[in-house]
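First up is the structure itself, then whatever we jot down about it.
The complex appears here without one of its protein chains, the remainder shown in place.
Naming follows writing order (A, B and C), and every chain is counted from residue 1.
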Amino acid sequence: MHAIDDIDYGTPRKVSDTMVTLQVDGSAVTVPAGSSILYAAQAAGRRIPKLCATDSLEAFGSCRLCLVEIQGRRGYPASCTTPVEEGMRVRTQTPRLADLRRGIMELYISDHPLDCLTCPANGHCELQDMAGAVGLREVRYGYDGANHLEVPKDESNPYFTFDPSKCIVCSRCVRACAEVQGTFALTIDGRGFASKVSPGQRESFMDSECVSCGACVQACPTATLMENSVYQMGQPDRAVVTTCAYCGVGCSFKAEVKGDQVVRMVPNKDGHANHGHSCVKGRFAFGYTTHPDRILKPMLRKSIDEPWKEVSWNDAIGYVAGEFKRIQAGHGSDSIGAITSSRCTNEETFLVQKLVRAAFGNNNVDTCARVCHSPTGYGLKTTLGTSAGTQAFDSVEKAGVIVVIGASPTDGHPVFASRMKRRLREGAKLIVVDPRAIDLVRTPPGIEAACHLQLQPGTNVALINSLAHVVVTEGLANEAFALERCEPADYQKWKAFVSQQTYAPEQVEQVTGVPAAQIRQAARLYATGGNAAIYYGLGVTEHSQGSTMVIGMANLAMVTGNLGREGVGVNPLRGQNNVQGACDMGSFPHELSGYRHISDAGVRGLFEKEWNVTLNPEPGLRIPNMFDAALDGSFKAIYIQGEDFAQSDPNTQHVESALRAMECVVVQDLFLNETAKFAHVFLPGSTFLEKDGTFTNAERRIQRVRKVMPPMAGLADWEITMAIANAMGYSMHYDHPSEIMDEIARLTPTLRGVSFEKLDRLGSIQWPCNDNAPEGTPTMHVGQFVRGKGKFTMTEYVATEERTSRKYPLILTTGRILSQYNVGAQTRRTGNVAWHQEDVLEIHAHDAEQRGIADDAKVSVASRAGNVVLTARISDRIQPGVVYTTFHHPVSGTNVITTDNSDWATNCPEYKVTAVEVSPVARHSEWQRQHRDFTARQQALLKERETIEA
Amino acid sequence: MNTLYIPQDSGALSLGAEGVARAVQSEARKRGEELRLVRTGSRGLYWLEPLLEVATPSGRVAYGPVSASDVPSLFEAGVLRGGSHALCLGPIEELPYLKQQERMTLARVGITDPTSLEDYAAHGGFRGLRNALGLSGEQIIKEVMDSGLRGRGGAAFPTGIKWKTADATPSPQKYIVCNADEGDSGTFSDRMIMEGDPFVLIEGMVIAGLAIGATQGYIYLRSEYPHAYRVLNLAIEKAQSAGYLGGDVLGSGKSFHLEVRRGAGSYICGEETALLESLEGKRGVIRYRPPLPAVSGLFGQPTIINNVITLASVPLIFDRGAAFYKNYGTGRSRGTLPFQLAGNVKRGGLVEKAFGLTLSELLYDFGGGSFTGRPIRAVQIGGPLGAYLPEALFDTPLDYEALSGVQAMLGHGGIVAFDDTVDMASMARFAMEFCALESCGKCTPCRIGSTRGVEVIDKILRNRNRKGNLHLLRDLCDIMVSGSLCGLGGLIPNPVLSALKHFPKDFGIEETEELH
Amino acid sequence: MPIESGEAIARIAKALKHKPGALLPILQEIQEQLGHIPSEAVPIVASELNLTRAEVHGVVSFYHDFRSEPPGRHVIRICQAESCQAMGSAVLTAFAKTHLGIDFHETTADAAFSLEPVYCLGNCACSPAMAVGKEVYGRMTPQRFQEVLQEVAGKSE
Partner (left out) sequence: MDVQRLVKMANDIASFFEAEPDTSKGARGAADHLKNFWDPRMRRQLLSYLDEQGGAGLKSIVLEALRQHRLEIAGQQPPDR
């Protein structure tokens, strides 16, 4: 069912340069050519009854309720499928039409239960509305004829129920699955009166190809497909527009609420990133926000072996401030630091880095982007001049060639993946660069990558150089673009560099394992297939040469002229909701907001004046440096807002030692996560539903987060940070996050024009937004690059030090899956566990056979850093020699085995390449057993906590 | 050497033609007689099938209906020289049933060997194509327009306009699709062409391809016609080898490829948009229009989709000229139509005539009245979606306009006769049942309405609130007519309402009863 | 489903998948060779054509011809359409059902015959008509029905 406050125009809005004026019931209406009569009528405020039409789907013409009369035409054309014509005269309401519509409704209701009062859609049901609209008063057929009233419900999906007895066979679900989501998991089974909606081969939703995106539920006009939460709670009464807090797509949602309870999340049709679509996480997996595991009182303990003690907010904040000051007094002002979170709002992130720089008096602030997209920042800034993706998501609709490198959009960025799939089905060509056969390599129906360059993990740079080699040596370069838009000397040097024989595909084949012919084919396609757009993920950045690879992709885009307009570009797919924003806000130790180096006295001056402090001009410690410094004894306390690096960061045992070495670990989070088990202070954080603010998605789009309910623990995250600052003696005062954004805008040229007021007005803004671009900038680098001339930069391939050996002959690479999110702290506390109860190790049949490993067997995965035990899954998605797993479950300890290697420029960890050996075992690894015991102990300490009265 | 002709048409085969052919061969061997046995299509005189013809100096002499057991006596009587026998019908061309016809589209059916290119050429085949090859696409389309040819599948849409629309839509790939999903009960002329003269269809499709620059054609054939499938494939193979199809049609440098695809048991796939869906490998559900298939048809490309008879009429137009063709017929119904006489008639078969003869001429002059000898009570014209007409209307001339004047339609030219034992209420019920069975399920009036239609008629027949239910039935028919997405739901009320109108007694309605 | 059937299905799909709109020809060939389209065929065909199982299932379930269970050795289809009704197909049908002891869409216990309705065989001038396999029979009577059955049963032995 669509959102409670949406207007449904019946058919999609069409874009055309030609406008058409027609008469609808005597009123003139002007709409774009190609619009349907139904659209025109709805736009004119005329309500034509309809059931199969909805504006998220192309017209279908099946319900026949929207029939109209057109002067000069015979019969009663359906207004949804009839395009407008100039001068057309349409009547939408006549006695004759009323008779026909009533007759059709009579047919519908003759095969529909009469249980409106107990139906979950009661009060928000299109069938009910239409019966009312057409004035249905009786069903003369009676109710004793053939019907579908006895067809049983399918309750297999954790989030919604399929009740076929209520189905009117409008096919909106089937079409939504195809047109909106692009999965085609639904069909109509049979034909005629026996037609019924069927997931897969007449099976349950869970057994079918359904990915539970919920598009069908949203499309359903009745209670046939209905959220279980509506079954349980009834209809919501108001809607709050907000932004999803899962991935970097940044879907806009209407949180539909009853009191302060969220009944359901409905993707916002006006959302500029998602256009009314969502995935299983954003739409359904919000139950964690009220999960009983949430900790709602601040807690303290002197040592991690003691039970927790609940304290008041005042005491907790006072304790933190006291400890931080004590430690700084004893060990120097550089001995403490903080981590901002890509999960939190821009405003909260900004405050944490302000806390560090202004109140701590150092630059020891970093963000979790360190471990995901820091190379993006470095690489794109070096070559193009700014640390962000170049395009809007909409741009993909203009792409002729789509290159996906080291990403699996259908898992990580499903809503954007649906857009991408639609474009691919329209005929765009696809190049996939990935060691693993991600879904997109071959997705039914009809998507097949033109090239899948299945390279050895760790050889990205060799491959990208080879693609450039082919472009340059085969004369496919866009010389005019390169010479005009880029630094010519650097271009010439770079050309000579990539032209070296070392990077000829025939040589690179030896390194990457990708056949030379495929490299050449891909390069030619990229260079000559029209607009070519690169989308990439952590398979690019999380390498020892992550930054180099980002530079390499920018080089390739520059040399082919694929920058500065729609349909092209170099686009990071950001993992977390606010990775872009956290980076923009100055979360890195070397940068202030807007990517300005801390050493720049002019920039510092602005902040010093606004903040009334003197800032340290030297960069601070990055996350891995903090761990090293902690072990070294020079870093003693940390304030961690919403991150769980004990699970997410590499080489877990190293991280754990560092945490144990600190004197005051302050964790601000929702749950007692892995890191919090090592904490001395726990400050209960707030979810995205509990506060106001903004997130910035992967396309630089700033969108509002709006408070749906008050913070369950009493304070929003920004209020906690503010309290710590004040307690430490640095005065901060904001009444509302909008004031923080105002300060950000004052201090940041690229965000100068951003305010909550403008966001409310425009819906969203893509930065840069300032006097030059008052409504934002969808496409970057139009006309010229942000840095002026583009800078070609040489990218020598240097093999990682992580090599296979006789002892560790396989390469482990990691990623994630659709239903789970990152460390899983949220998704594991939702119905999403139905899809993914544990992390499994994907292994090729050949490697499994050699090691005597059966499908579903327990296997040890051992690296130079450690070993864990996982369940093996034999898979042909990976090639022999490579194994793959996810890191959503703490017990898996995937990061126990990942190493300390990192990107040369940013220290982003090399998660994607770990040499391992896999062998069958019977029980969990030593680390896992210790972890289990430690977790049990920490849970007990939590349980034993001294509580205070509410 | 003597030449004998026995049809391989599936109608003839259904009556034992294969056995007759075998008996003839074995009898000839036994008697040491040399003969050439040609397997032809059917003349369409089905009450005489299996029909055996022998070439004599004075033309072909026919015997029929022949059974295998008659063969020895036929030989005894000198069948090879046209000897007299109880089954001898004399010179075939002199039979009034044939003589009174105007065989144009089906001129060769029953005469030639369907898969012999030589035979086809010897009987005027490929002359139209050769002429068309000398014309531009525009000229070809103009010729078709000038001929007045209208679609013979039922909708009677002017063929030239359809071609022109497809021609005017630019696209690198266009298609010609032949609708050979002849599903109407009482029709078999498409089958007779495909089994009896497949080259004429192929030729027509090539000309259509030349007209709009389409290089690929498909014949969508219903799966119930396995013999036609075999013959068409054989004919395509031969046409291909001889250069009438393929990459370089008769050295013109133009290409046209042709493939037969079978349906899978779905009446609705005779509707052109459902047919296209089916041809694309999908569920055969109706597409809404616009866009027209001529603009966006098969795989979204401009597509001409015409019925078998329509396309098979094209070569003649290019052989003899548009004026020649247009000369036949009446009003806006130009040319000839192969009428098909079926059901309860004495002499069922194919009657190709110019538009304009009356129903009673067909039923009695050609058909000889009912098979059972009882009075003909009702006739359904135009297949399962056509109206039932009572005897009072048998003088209606058979053309598109005259029939629509009596709320009937000519459709594909099928005529099914019923004698006075028919129960017209059960025929009305059957119409709804058929619609329910064949509904694609997309639009509501057809999907639910057809099932409710059966139920309402049942209630009427069981005399449950008859008056109310009669009213409801009319309302339902009204909604189906005005609201359905395609002709199945939109036309199925024709048989229902015409039965109700002309045969109210069968519904238990007394003549004095108020109907509305 | 036996492994050989799976292999045969994959072979058929591979051989025909290059055709535009290949799904129907593939399904027809599978039914031709296996007598029916087992549900296990759906994922195989879907995977070869890069379609979803739902799409293939939707198509299989749409067409009357496709059957998911194996038929008897001979499939008898008796025309139920108007022309044959006018010539007594109801009597013929009733006789056939009694004679075979089965209803439409059923198969005799000895798996010899399946009985199906059909709506027009294009043999309307020789009504009532029926088909056994691909062979059509016209002017059917109960008497002739028995003869035809004997004939085909004899042929198959």
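Criterion: a residue touches a chain if its C-beta (ideal position, glycine included) is under 8 Å from a C-beta of that chain, and two chains touch if they have at least 3 such contacts.
Just so it is clear, the structure is predicted and the values come from calculations on it, not from any experiment.
Peer 1: For the chain that's been dropped from view, list the shown partners it touches.
Peer 2: Counted over the whole complex, the chain not pictured touches A.
Peer 1: If the hidden chain were put back, which of A:734, A:835 or A:904 would touch it?
Peer 2: Checking each option in A:734, A:835 or A:904, the one touching the absent chain turns out to be A:904.
Peer 1: Out of A:19, A:798 or A:940, point to the residue that touches the absent chain in the complete complex.
Peer 2: Spelled out, the listed residue whose C-beta touches the missing chain is A:798.
Peer 1: Pick out which of A:599, A:731, A:784 or A:837 touches the chain that's been left out of the picture.
Peer 2: Considering the complete complex, A:599 is the one touching the chain left out.
Peer 1: Decide which residue listed in A:274, A:625 or A:668 touches the omitted chain of the complex.
Peer 2: A:625
Peer 1: In the complete complex, which positions of chain A touch the hidden chain?
Peer 2: 334, 363-364, 493, 497, 544-545, 547-548, 589-590, 597, 599, 618-622, 625, 628-629, 631-632, 634, 794-796, 798, 900, 902, 904-907
To be clear about the criterion, only the chains that are shown with their structure count from here on.
Peer 1: When the C-alpha atoms of chain B and chain C are each averaged to a single point, how far apart are the two points in Å?
Peer 2: The separation of the two C-alpha centroids amounts to 24 Å.
Peer 1: Which chain B residues reach two or more other chains?
Peer 2: Those would be 266, 283, 285, 437-438, 440.
Peer 1: Could you list which residues of chain C touch at least two other chains?
Peer 2: 55, 58, 62
Peer 1: Show which residues of chain C lie in contact with chain A when the two form their complex.
Peer 2: That would be residues 39, 42, 46-47, 49-55, 57-58, 61-62 of chain C.
Peer 1: Using the touch definition up top, name the residues of chain A that touch chain B in the complex.
Peer 2: 59-64, 67, 75-76, 78, 81-83, 99-100, 103-104, 107-108, 110-111, 140-141, 145-146, 168-169, 171, 187-188, 190-195
Peer 1: Which of the residues in chain B come into contact with chain C in the complex?
Peer 2: 10-11, 13-15, 44, 46-47, 49, 182-188, 190-191, 223-227, 261-267, 278-285, 299, 340-344, 348-350, 371, 380, 384, 414, 416-419, 422, 427, 430, 434, 437-438, 440
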